[in-house]
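Of the protein chains in this complex, all but one are displayed in their positions.
Note that the chains are named A, B and C in the order they appear, and that numbering of residues resets to 1 at the start of each chain.
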Amino acid sequence: MSRHDDPVHQRPAHRRPDVPASGSKVMSMRDAITSFVHDGDTVVIEGFTHLICFAAGHEIIRQGRRGLVLCRLTPDLVYDQMIGAGCARKLVFSWAGNPGAGSLHAFRRAVEGPAGDSARGLEIEEYSHFGMVARLAAGAAGLPFWPMRDYAGTDLPAANPHIASVTCPYTGETLATVPALNPDVTIIHAQRADAEGNTQIWGLLGVQKEAAFASRHVIVVAEELVDERVIRADPNRTLVPGFIVGAVVHEPWGAHPSYAQGYYDRDNAFYVTWERISRDPAQLATYLDRYVMGVPDRAAYLAAMPDLADRLRAGNRTCAGVNYGY
Amino acid sequence: MSRHDDPVHQRPAHRRPDVPASGSKVMSMRDAITSFVHDGDTVVIEGFTHLICFAAGHEIIRQGRRGLVLCRLTPDLVYDQMIGAGCARKLVFSWAGNPGAGSLHAFRRAVEGPAGDSARGLEIEEYSHFGMVARLAAGAAGLPFWPMRDYAGTDLPAANPHIASVTCPYTGETLATVPALNPDVTIIHAQRADAEGNTQIWGLLGVQKEAAFASRHVIVVAEELVDERVIRADPNRTLVPGFIVGAVVHEPWGAHPSYAQGYYDRDNAFYVTWERISRDPAQLATYLDRYVMGVPDRAAYLAAMPDLADRLRAGNRTCAGVNYGY
Amino acid sequence: MVTDASSGTRAAAASAGTGRPARYSPNEMMAVVAARELRNGEIVFVGIGLPNLACNLARATHAPDLVLIYESGAIGAVPERLPVSIGDPSLVTGSLMVCGMADVFQYLLQNGRIEVGFLGAAQVDRWGNINTTVVGDYAHPTVRLPGSGGAAEIATHARRTIVVARLSRRAFPASVDFVTSPGQRYHGTARSKPALPGAGPVKVITDRGVLEPDATGELVLTAVYPDVTAAEIASDVGWPLRFRDPIETLDPPTDADLALLRERLDPDKLFLKG
Partner (left out) sequence: MVTDASSGTRAAAASAGTGRPARYSPNEMMAVVAARELRNGEIVFVGIGLPNLACNLARATHAPDLVLIYESGAIGAVPERLPVSIGDPSLVTGSLMVCGMADVFQYLLQNGRIEVGFLGAAQVDRWGNINTTVVGDYAHPTVRLPGSGGAAEIATHARRTIVVARLSRRAFPASVDFVTSPGQRYHGTARSKPALPGAGPVKVITDRGVLEPDATGELVLTAVYPDVTAAEIASDVGWPLRFRDPIETLDPPTDADLALLRERLDPDKLFLKG
């Protein structure tokens, strides 16, 4: 069992902040993926419906990464595309659907059908949402496991031998446990970050903080690259400090067809369309050819869909600030 | 061992939201303490240096509560006053000093000296900060214990038999554990709350969220009572939702001599003065007579110190808002 | 009193095919029946689709103070449009609180703060066990379904769980292919045995009637919709369905319910088709 396969591998004794050779963490998506995502890596692109970094997923496909262990609560379209493109060896997840629209058919083809079917080729490791949250929380906390009241009376522990149990030293109760998840790299999309990687998000927070702290390397992809003073003006909004971040990529609309609260809405029409595209391997291949392999970067992807801003740009619901004075 | 004494007592199977008889949660401090703080209760007034609700502590003293189990990371002046006033039977804590100024002498008198000394009368249960945070996190999470890497090579477990251990089901490592803490009532001070108890704070967050969720009852004391729309305009700032809150008290300057970021600074001069006051039981009694028992409420306390606003009112460092549109 | 539903003459007597075109669809009736289950002021953990519709219908009618919580972290949401997913941005804007998912699952759900959990299901069995994982064998499934999401922990911790599922023999087998979320009895052991904190599925609301567990945890028919017979329901259930006597016939949706559903809550029939 390789290090990537073993959910129980230990955290490194101490984390070193990533210090890029160039002296700056701000780099292109191409350079960020080249530097931090390698064949066989355990990769997390988090964001619960909100702030899913499709731009990073597409660049990983373009660079032809193979054998990845992809972890996410909801694989969503981004992992369906990466599975369809052949990047993934294994999927670790808790809900694999197309939210509000149907199935992830590349995923389904890879796991359905009788043993020996040539289309099947994806190993899976399955939890509930709480289980995935707990795995990342344990990873972020530097603990080897996380206790929870869950899974009694279900078939999940039988399907996943990594779900174990522990006895409470005070009450004698049995509690379920999941092992820590410490990815090689976590990619999070944010509304804004500074050049050092100090990162702020608002709206749904998902499990991004846990995923980032659990990870050996963190790539932050931001709608806006802002001056450090913007971050320092409202420090309670900071999700992760720059010293755990290895790369900062400035990529407006980098979450499309997912969304960024305050920047652009979810492209629900595309999620519905994906049901049709992903159902047919030929259409899926055509999609990847045209929108992923056929473009050099995110800017070209956006140029191919000139109506996005008109359709999806966010309205204004700006809140008031608060006083940090003393 | 009473329920209050036993750190391992189980969470109630389910929490009922507190529904006040009057139909409104907004009440005076007097009514809030009368309704929710009873002799013998396990009480948490949290806030790490920031947002310590002295107004609640003083009202508890005025109402003559006895036999309380007081829990806080840093007992601070507020518990030193309550100990001095005879409210406490036991203290559960992790750092008992006067931050930046010296000792808590009422506390020290209650625990120092030979066995049988008449001044000694306070039971203690002692952790580190992480241990207290973990106890409240377990309580908030509905778990009976919390695992941590801590206390190896120290005398703390010998001094506190509630520190135990658990074996990781994956790695076989031994981890320290602390038992859940589920207070009868937690009192948190906030910059603002609405009438239902939806509560927002900024600046140092301490362990207030965990304490509130761990507790049977929650009293929120706010600098400003705001319309629900103010809360809804910036939902990421909400610390606790109203449905876990039983009482909302509007008490401007209710944290003095502690502070409220954006409202008023810490009264460092009073913290220094407390070193002198608390050292002498007679001076302590005089202080309590004059500023606690001698005033009917917080408004009268403030009226006795007319220079506070001039000395301590916060300057303006208001941040910009963010856009919640879509 | 519980009787074998396939002989259900009482229930049959309570309904009568009219031949008239239906004034409402089975999905609309499901949404309305589900909405009626919610009491004002309750804290509800909401799934997407019909559960979300039912909650927002309840909020717009008899339960304006319902607190809607989504596993995505939106608490006290007041969506101004129909949310397409539980992570829709309209659930955030104007909500009371938005927190991380670690807080949702630990401080709200596991901590016993949720009064009602609302789940959909691909399969529900005799004991209320819910399957949203696979049809067929887990290792080699015929149909791979999405999996648990938060359903396993909702059915474990919510004070009571309401399940919404359309009736069919495939959807209501004697035993589900995979227990994703705990029902009332698992391999013969009652739910109270491993001390699951919540009451589990206490109502299964279908498109033709309502099932509830009896004292042993077995789902029995307790109510039918207008023009539906107990026998008809029993024939679409994979175990010998019993019913509680007297069986109730539920009121149809009001005109106000239908207007709300059709004009305000789901005008594009995103979740009400069928």
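Just so it is clear, a contact is a pair of C-beta atoms (placed from the backbone, for glycine too) under 8 Å apart; a residue touches a chain by one contact, two chains touch by 3 or more.
Values in this document were obtained by computation on a predicted structure and should not be read as measured data.
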item: Which displayed chains the unshown chain touches; value: A, B
item: From A:Tyr79, A:Phe93, A:Phe130 or A:Phe213, residue that would touch the chain that is not displayed; value: A:Phe213
item: Residue among B:Lys209, B:Arg232 or B:Arg298 touching the omitted chain; value: B:Lys209
item: Omitted-chain contact residue, chosen from B:Thr34, B:Thr49 or B:Gln63; value: B:Thr49
item: Touching residue (missing chain; options B:Asp31, B:Glu126 or B:Asp297); value: B:Glu126
item: Touching the absent chain when the full complex is considered, from B:Ser35, B:Ser94 or B:Ser215; value: B:Ser94
item: For chain B, the residues touching the chain missing from this view; value: 48-50, 73-74, 93-97, 99-101, 103, 107-108, 111-115, 126-130, 133-134, 137, 148-156, 159, 173, 202-210, 259, 261, 265-266, 268, 271, 314, 317
item: Interface with the undisplayed chain - residues on chain A; value: 11-15, 17, 19, 140-143, 198, 209-210, 213, 228, 231-233, 235-236, 238, 240-244, 324-326
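Throughout what follows, only the chains that are shown with their structure count from here on.
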item: Chain whose averaged C-alpha position falls nearest the assembly-wide average; value: A
item: Interchain centroid distance [CA atoms averaged], chain B/chain C, Å; value: 41
item: Touching two or more other chains - residues of chain C; value: 74, 89, 92-94, 98-99, 110, 157, 197
item: Sequence positions of chain B contacting 2 or more other chains; value: 142-143, 233, 236, 324-326
